[in-house]
Each structure stands twice: as structure tokens, then as C-alpha cells.
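One structure, pasted below without further comment.
Here the complex is missing a single protein chain, while all its other protein chains stay put.
Chains here go by letter, A and B, matching the order in which they are written, and residues are numbered from 1 within each.
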């Protein structure tokens, strides 16, 4: 494959992971971004590397693949770029899911039983074990499960580390470069016109996150990836108070839901800086970037149900990000059926940080006709949920 | 009565003037300030509990201020909301442009049981002022190193002097009133150091800082301060600054050095002197989080970013006006003129009113003064030469110069947001209020690329973006959102 030129469109964590895989495989990689690397969705998430929130199925399998890959990838990066790998703040801290109602407890127990058959490690925590693991969590709980495989990274640093490794392997980064249109010849994409000139290559990878829908429309091969907004609150630095990623059992339901209205569920965890991150919300509001106090309030209400002792803790920052969402809740990884040479990787919604390395691995295996680490068919581009929406979906989405 | 409801945020010279003219235009006014008394930083009042017999003593222009304060606060159409902070501005639907909804917390500073209130005014006047811009230098994090404004606030507002062997250093005419406040309170000021060289300062001002005839009020005030320095035999040195503070657990001595016009140090000119306090300010940073949250466009000047306003103090955001230091650093008289114009138009006043003419003149003189100020006290390009690898840039997170250089010097992490997340510079409790402009400037220099282009739809970056404008406790946030208040409700303390 030496000499094959690939342009990765988008320098978020998924684009960075793809650039790294492809550059290490010996391809000539250029990564372009209309802004700076890792500055949009990637820099506005929590850094989840989770298996706990996924039921049995292809997405869980991709999560498990990614979870296996992360430590390997970071070890490999550390050999070349020790500082960048350290900045990733890889923390296999484990997740704890807490139900606060009887119905929630039943649902959580059933969900976990399914996960166990799919090979997810889970462990039931009784009241004492929960109090020992999370001394400040509510005593008003009906069930709690520990997921030791859940981990966390500092997402922008993780993307930067993957990108730095790609650059070390010969990839080239072009920032402030906006893609305007495709240049095609006989049903094949041969180049893209950008704000800084024509870029030609053999393959193009659409890794533009929530802007993938818009970008693919510009390229003439639209995929239905839409933005869904999530908000996170950040507290002032605290003495250690939250020791795992702790979330309420509703979260799983919210992740899988398609509703456009506001949905919130409590996700609470500490960062190395001492702040507590309090999430999460999901709203389909197009690219509306405005702060909505009632959304923040709803997040606070849920979080306090889980951690009543946080009531006196000041929130010093809130940030919102747009997550790439596909109507059937499955990522897209594969070749475009309409435009030869175009590939898509995206649609991971809130799980893109964790799933980035597995998705990049699958993409590389598909591109280079290698045996794949898992069945990639569920993620194929030519499924109705992806191609059904057609052009202009992003605009229609604004509520 | 125009029936309009105007919310004025900030009760300093600009906000108070805005409230006054909005009332004369016939509007109902809600005047909001985080302090428990009006006046802002300029007219910082003594606490009532001091029961001072002569509270006007440390004040400049007290009589006019006191009259205006009483007139505004006692006005039947004015609701005065002290100890109230704006924690968020909520922009209306992008489809229907309108004035942002104002989300407030009312109660003692950072108190846990504050009341949540919201306002849905017809017009909003932002007059939130500025704070000291302090450039980093080795040792600036030591206790006993104060932003100049702190020393003044403590002396004027609390009758506490920060020390008795005090050096005041930095740039701009503001150093003089700080010295005056300390001297008035009986402290000993060893010297006042203006980093700008004599030639630079003289080029900007006509000849001496206090001789700017066109700006009578301000230059008169500066002349008084200068006379005070002479009376107390305090040397005012130009082209010299503090390049290092030293001490064990607190400041004990400063290293000062002579500067070239670009603020690089003249080798061999270093001098060490024992001090017990150091007050520093290299200019001002306008408080831009609320204008940015409202969606107001900014304008970039050599002296930094400010809110862009038109002839009538309108911002780019319909129904939102800006006045005072957030539109340019020009001092209290200009802030008053701007505030008066902003309040009048926000209140629905007639644009042909004859009283506007002197106000506009005052405002324009103020802007000329601001330009002059910027020219006379430009920040020297070479100030990063004072830094060492281990010098702290972000005081909150203790991110040092070396780590900032490493992050922005690395292609993969050079994006402002990535560099911030990697170094943690700007992620601490002050939310980049102190280090933000410095990190942005260092980043631009080290990468050779100026401020980042904003991609449509992408979350806006920038050092002034703080959608949560003041900390709010989770418990306060979890309370149900109150419906908009009756704008005239609220106690009248006077």
C-alpha cells in the first residue's frame, strides 16, 4: 500500500485514530480540519471509555475491542512520545451504575445479565460494598453494579496523542482548511476542493463527527449523521469525593433513546484536576450553541439524587458538545456505496472517544482487505438509517 | 413613562449613569451589582458598619457621585438589587432576536442559600467594568504580591493597607491613584515604576501624563495624584519595572530592572530592594463574559479585545447596550458619558434630545483619551523575556511557562482548547480570567497564528467564554427556575 494517498477529513479523535492506523500501515496520510485539531466535539466530552452502557450487540463488541486496544495503543504511543501518552491520563477507574427505584433495579439486573453473557465483567455491590467504594453516594439506592472495565481518558489529550503518533509516522496535518466540494471522475472521488486549494488522493475518509452529514452532502454522498447536544457541568476542585464513574441506571435508557426532547441522567466522576464532572443531557437542537439554564438545572437535580452531598459544591463551568448521532444508534464504518474512494467513520454519538481506536482499526482492516477483528457488517454505510435521510438532514434537524 | 424595563448590570460610574438616564427617559430600571453598595471599583464606598463621619475622604468626585447615587436609588421606578450576581445570560431563540434573559443569584457573596431570580427586560445595559491585567513574572504568586486594584480596594473600602514598604509597578496612569490610596491611608510607598520608557510615554501623552488639557477632569485628577507623590517624596520612575519577586513563603524583596522600549531588560540594570508588599498592574482586562454570553461582537485593538458599540452605545446584539471599560479603557468620566447615552437609548429616549450632545462630546473625548492611553502605555513585546521555564503562568493550576510552550509548540496540541486541556492553564477556579489573555498571547506568538478562526456550528472558543459567569452551587442550580420577576420589586435601602 506504499504510495497510496489518504485524506482524513476531520481531526477529532476519530480522524486522529484513523490517521494513526493508516499512517502506521504505511499509507501517505493527510489530516485536514476546518479549525484546529481536537477542538470541537472531542474537546467537549467527558472522555468515556465504557462498556457498561451498552447491551449485547455490535456496539458492545466494538466497545470491547476498543477497550482491549486502548492500553496497547497508549503503550505503543508511549514508546515514541512519552509525554503525549502521559497527558492522556488513562484511568481504568471502573464504573458504578446505581438504580434508585425498584423498577430501575429490575431493569439494571436484567441488562447486566445480558451483558455478562456477552463477556462484560460486572459485579453486584451490596450496600456496604457500595458505601466502601463510593462513600458519598446516596444511601437511597435499590441496586448497584460495578463495571471494572470502564475507563476514562482526557479526550483532547488522547486525540492529540493519537495525532502526534500519526505525524511521527509521516502523516501531515492541515488545519484551518475547510472542505468545499468533491472532485469526481467516473463515480470515483479523486480530490476535494478546500478553502486552501485542491487536495487529491486515492481515498478520502469522512471523519467529521456531527458535521459528517453536512460534509458528506457537500461531497455529493450524504449520510444521515445528525448533531445531538450534550451538556456537562464542571465543579470547582474538591478533595476526593467521587472515585469511579458513577451513573444512574436511567443513563442506559437515555443513550439508546431517539427522543428529540431533553433527556437527562446523572453521570458523575472526578478528573485528575480535582473537579467533578456532572452530566449528562441529550437534546436534538441542531447546532444551537446557547446555554440553557433549565437543562443545567435538570442535570443538577439528577446528580444530587445520586450524590446529595454535592449540593453545596459550586459549578464553575458548563460546556456543551455536539455528538454525531445516527437514527439507528449504530456507528458507520465502511465504504460509501455511491462514490468509490469515499469512506465514512462516525456516528458514535457520546461514545466516540472510547470507540475511536476500535473503529479506526476496523476501517484500516476494511480498507486494506485484511481480516477484521470483528464483523463489520452492522456498521456498513448502505443501511436504510444511514442513506435514508438524504441531503439536508442537518438543516431539517433544527428545532 | 415609556413603560420599558431596563436592566443595568453594574453600579459603577457607567451603570449608575445609565440607570439615571434610563429613568429620565421614563423607563423602569433594575440596577444590579454584586457588591452591597453602588460605586463599583472607582467609587468604592466604606462599609456602612464603619459608621464613618467623613466617608468621602478617600474618594474622588464624591459629591456628584453621592448625589447621583441617592437620586437613582430613591427613584420610585428604580429597583436596586445589591449583592446580586448575574450567573448566566440566556440568549433568546436565534430565530427571534431579542434581549437575553438575565439569570441572577441574590444574597451574600458565594453564599449557599442565595435566591435564584430571573429578569426578562426590554433592554439590557452591560456596565461591568474591568479588572487589573497582571503579566506573569517569577515570584508573582508569592503572598504579598497584589494586583494594584486589590491594594486600592483594601485601602479605600476597608482601611487596610497591604504593607509599609510598598513598591507599585506596571504600566498606565492607574498606578498613581493606587499610590494615592495607599499614601492617604498612611502606608509608605517606596517607588512607583512605570514600565513604559520616557520616550514612549511622552509620545503618547503630550508631555506629562497629567497635562492632557482636552480631558480636563481626568488630567486634573492625575495632576493631584502627581502632586501627592511629590509631597510624599515618592519617586515615579519610567522605563523600570519589577522583573522578579522573591521570598520564603511571602514576598521579601523585589528585583527591578531598567527596560528598553520593548520591555526587554537592560542587562546589568537589576537592583534588589526589600519590600513587604508589591502592587502590580500592566493595564486592564475588560470583563467580557457577559457581553460574550449575550452574543455581542467584540473588536480587536492593540490593547486587547473590547465590546464593539455604535454611536449610541448599542452592541451588535439587539437591545443590548455596553458602557464603560468593557468598550475601551478610558476612565470614569468617559464611562459616565457612555453610561448616560446607553441608559437613555435603552430606556427608549428620543435620539434628538439636546442633552445628548454634551454626552456624546464627553464620550468622544473619553475615547480619544483611551486611544491616547493605549498609545502612551503599550505593552512591550518582549515581556516574555522576564519568564523562566518554571515561572507560573496559570496561578490556579500552577501551569508553568515550559508546559505552555510545550503544548502550543506541538503541532498536534496547538489548538487553543487542546493546549488548555493539556496544560490545565485556564481550567482552574478563576476560569482564565487572570491568565487567559496571557496564554492567548503566548499561544499566538509561539504558533505564529493569531486568534483561531471560528468554524460555524463549532462551540465558540476564546478566553472570554464563560457561559457560567459566576459560580453557582449545584443545590442552587437544582432549584426550579423562577419565573421572571416584577421588575420594580425589591427593597429600597435609601
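FYI, a residue touches a chain if its C-beta (ideal position, glycine included) is under 8 Å from a C-beta of that chain, and two chains touch if they have at least 3 such contacts.
Going forward, contacts and distances are computed from a predicted model.
Peer 1: Which listed name, "Phosphonate C-P lyase system protein PhnK", "Molybdopterin dehydrogenase", "Cytochrome bc1 complex cytochrome c subunit" or "(2Fe-2S)-binding protein", is the one UniProt assigns to the chain that has been left out?
Peer 2: "(2Fe-2S)-binding protein"
Peer 1: Among the options A:94, A:227, A:279 or A:293, which residue touches the chain absent from this view?
Peer 2: A:94
Peer 1: If I consider the whole complex, including the chain that's not displayed, which of B:94, B:108, B:235 or B:358 touches that chain?
Peer 2: That would be B:108, which touches the missing chain.
Peer 1: Out of B:154, B:322 or B:337, which residue would touch the omitted chain in the full complex?
Peer 2: Considering all chains, including the one not shown, the answer is B:154.
Peer 1: Contacts of subunit B with the missing chain: which residues?
Peer 2: With respect to the unshown chain, the touching residues of subunit B are 34, 36, 41, 46-55, 57-58, 108-112, 131-132, 141, 143-147, 149-154, 158-165, 184-186, 249-250, 276-277, 287, 395-398, 428-430, 433-434, 471.
Peer 1: In the complete complex, which positions of subunit A touch the hidden chain?
Peer 2: 67, 70-71, 74, 90, 92-94, 121, 123, 125, 129-130, 132-135, 146, 148-149, 151, 236-240, 243-244, 274, 312-314
Note that only the chains that are shown with their structure count from here on.
Peer 1: How many Å are there between the centre of subunit A and the centre of subunit B, using C-alpha atoms for each centre?
Peer 2: Chain centroid spacing, subunit A to subunit B, equals 39 Å.
Peer 1: If we count contacts the way the header does, which residues on subunit A are in touch with subunit B in the complex?
Peer 2: Answer in residue numbers: 16, 34-40, 43-44, 83-84, 87, 154-157, 159-161, 163-164, 167, 173, 175-176, 178, 211, 227, 233, 235-237, 273, 275, 278, 287-294, 296-297, 300-301, 303-304, 310-322.
Peer 1: In the complex of these two chains, what residues of subunit B are touching subunit A?
Peer 2: For this pair, the touching residues of subunit B are 88, 90-91, 94, 103, 110, 112, 293, 397, 406, 410-418, 421-422, 424, 427-429, 431, 449, 452-461, 466-468, 471-475, 477-481.
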